[in-house]
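One protein chain is absent from this view; the other protein chains keep their places.
Right after this comes chain A.
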Amino acid sequence: MKSPLQTIAPDVIMHPLKQPKPESAELSPEMKLVREALFKHVGKPIPRKEDGRLITGKGRFSDDFSLPGQTYAAIVRSPYPHARILGIDKSEALASEGVLLVLTGEDILADDIKPIPHNPVPSTNFDMKLRAKDGSHAFTGPHYLLPSDKARHVGEAVAIVVAETAAQAADGAEKVVIDWEELPYVTDTAKAAAPGAPTIWDEVPDNVFIDTTFGDKEGTDAAFARADHVVKAEFHIQRVTGVTMEPRSSLGSYDPETGRYTLYAGSGGAVRQKNELSKVLGIEPKDLRVLSFDVGGNFGTRNRVYVEFGLVLWASAKIGRPVKYTATRSESFLTDYQGRDLVTKVELAIRKDGKFLAMRADNLSNVGGRAVSLSPLSKGSGLITGSYDIPYATLRARAVFSNTMCTQAYRSSGRPEVTYAIERLVELAADQLGFDKLELRRMNLIPPSAMPYTNAVGSVYDSGEYEKNMDRALELSGWATFDARKAEAATRGKLLGRGFANYVESSIGTPKERAEIEIKDDGNIEVVIGTQPSGQGHETSFAQVVADMIQVPVEKVWIVLGDTDIVSVGGGSHSGRSMRHAGTVMAMASAGLLAEGRKRAAELLGSTADRIDFEGGVFKLRNSNRTIDIFELGRRTRESHGPLRVVKDNEMHTPVFPNGAAVCEVEIDRDTGHVQIVRYTTIDDVGRCINPLIVHGQTHGGIAQGVGQAMWELCAIDQNSGQPLAGSFMDYGLPRSDTMPSFKCEIAEVISPTNPLGIKAGGEGGTTPALATVVNAVVDALSEFGVKDIQMPVTPANVWRAMNSGRKAS
């Protein structure tokens, strides 16, 4: 199909993508081996190696670390959504018992501590290019560890107090006296972008710092003019937060003898923390060691640097003692990087027979007080047309500052938002125009014959069998027998509803990854890798890849991660990148290791490498009975050749597009509006699946997180005070085991042509369609009340209101 991409106006930035060459086009002999690998362990549901350690309390989470002479930090936070700091009086705090140090934004400037270089604008060739309105590089708001001018959201750190004990630090923090000048504030997404809204940054008087239009405007306009029907909708995919089990924690220490800093802080990837924090402190990256071992949940919240991480390092150098800061759960609710918060206006142009002709979208992302990451806006921008063949589209993508905590990529960054928009819009179109909602989808799905498919905003979908996913999901869910269940539910006073959604998402992520593999003398294999699991089971699934390649039992393979003195390069874990990037580079490194092994074995056995076979972990001289086991080889050649070890770097740029479908059935209590999910079915094309047990587990978690947003979660803010209302579990609703049904999940493996292992990604696919699927089901259940749409979360109160008004709730 012809890409409708053209430049339409000077201020419109075109997507640079043409047809990418698959990176696996030329395979080295060793990479062929990767391809041909026996896949002995890969694909098997091996139980997670790490679980024994984690459930017996042997995990090493950040707060588990303590250093001699350690001190404790407490943070003074802004009680106001927007207020100028006229002055800060430290004296009472400094006089408080045990207090050693108080630092403020003035000290940051005095010590020339730099802002965190978040680099919020995604910049790979495959990311949508987001710019300011005039096409220039956007102003994203410097993120100093402590501001010296004003606080831009409730909870913003404005001072750090360090004391001998945590309680003394908290006492001291209460005694820091700040002279505030309250300023007008705005927290609501649409209002922040409306004319006359209070200005958050003087550099961007109207708060809208990104305003870019993508796609073929003329083509889109023409298609809309031609269309028989136009269906419009507006949605707010509300603000939520990650709610990790482990609150963020950091322990910083400075060694004056070596001039080196050390930071223990769980994150989404230690290497990024090291690189960015060294810039903050104005030191060489080598002078900062970051350790991040077990991480109790991330979901995106921990991918970016937190101010407290820099603060403990800076403070530790100032007092010459280690400084620890661990957030309380309340601080986490207030100041963990939050997610979503997109207002989207969408329009679909449809031909009489139901064919989609064109789409328009206007997406407005609320980044909070400053831009930490534009990943959600960018990722979503490339996928506005979803799983459908929509020849023309234009998208206006805007980002706005507001007096709220910063947002960041949150599980499946940007994709659930746009999936929600297109899947709800298709549903509304079917309803308004009298189409069957499944047939309307089916008629417009991208067929496998069109793969690789370039969508109307330039994303190239690598592979997928979308209609097959749809059929399978419907079959598994018992779609055909719904009516009988609905009738039965009605006898119990329950309204049964069903919802369906297709999805396609993208996985790009940091392109570089390095693997180091060493054959240890003790009969183990050590793999050093720069991703950072927070529950994804890398220690198992990564070991499976290496075990397959080197043909040894998976128990012998140990994954080492999370210490920047050992792991020098690493893209971290986000965007579903880990298995694809790490799996590929580990396979390549394994292949390299075998090549080296063959060479050494040849020397030892008095032959040439091309006559050495390798099987079952043993090198064998062809047509002889002379063999040597890989561990023995390592031992015997260590002295002469050094350790049997290989370091491999790999870069992969081509994105992959996991896809699938989900079906949800809800039962609504007619009298109260209480919603219970009774069935949930998914099909996920993850490309090659390394460990189905782990992928299923990730899918289950992903579903719960998506369902959580649809049903309960909301970072509510009181419009009359700008104060966050959901400061604890008393008010922030989460999914629980007894509010989730038993899921029916199936994995589809359409091998991706973009990488040697054929991997796409797993884990985010559970989340991506969940919001739309649940809301579609709820709206379906409420159809007899004339309900067409409902705002998330679909809490009982919202459902009751919708039933009563038959209009859009709240």
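In the analysis below, a residue touches a chain if its C-beta (ideal position, glycine included) is under 8 Å from a C-beta of that chain, and two chains touch if they have at least 3 such contacts; residues count from 1.
In the analysis below, contacts and distances are computed from a predicted model.
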Name per UniProt, for the chain absent here [options: "Cytochrome bc1 complex cytochrome b subunit", "Carbon-monoxide dehydrogenase medium subunit", "Aldehyde oxidoreductase" or "Oligopeptide transport ATP-binding protein OppF"]: "Carbon-monoxide dehydrogenase medium subunit"
Full-complex contact with the absent chain, from A:Ser330, A:Thr608, A:Ser721 or A:Ser783: A:Ser330
Per the touch definition above, residue among A:Ala170, A:Leu693 or A:Ile751 touching the missing chain: A:Ala170
Listed residues A:Pro79, A:Pro643 or A:Pro796, member touching the removed chain: A:Pro796
Contact footprint on chain A, counting only the chain that is left out: 167, 170-171, 174, 328, 330, 669, 671-672, 674, 711-712, 716, 725-726, 729-734, 795-797, 800-801
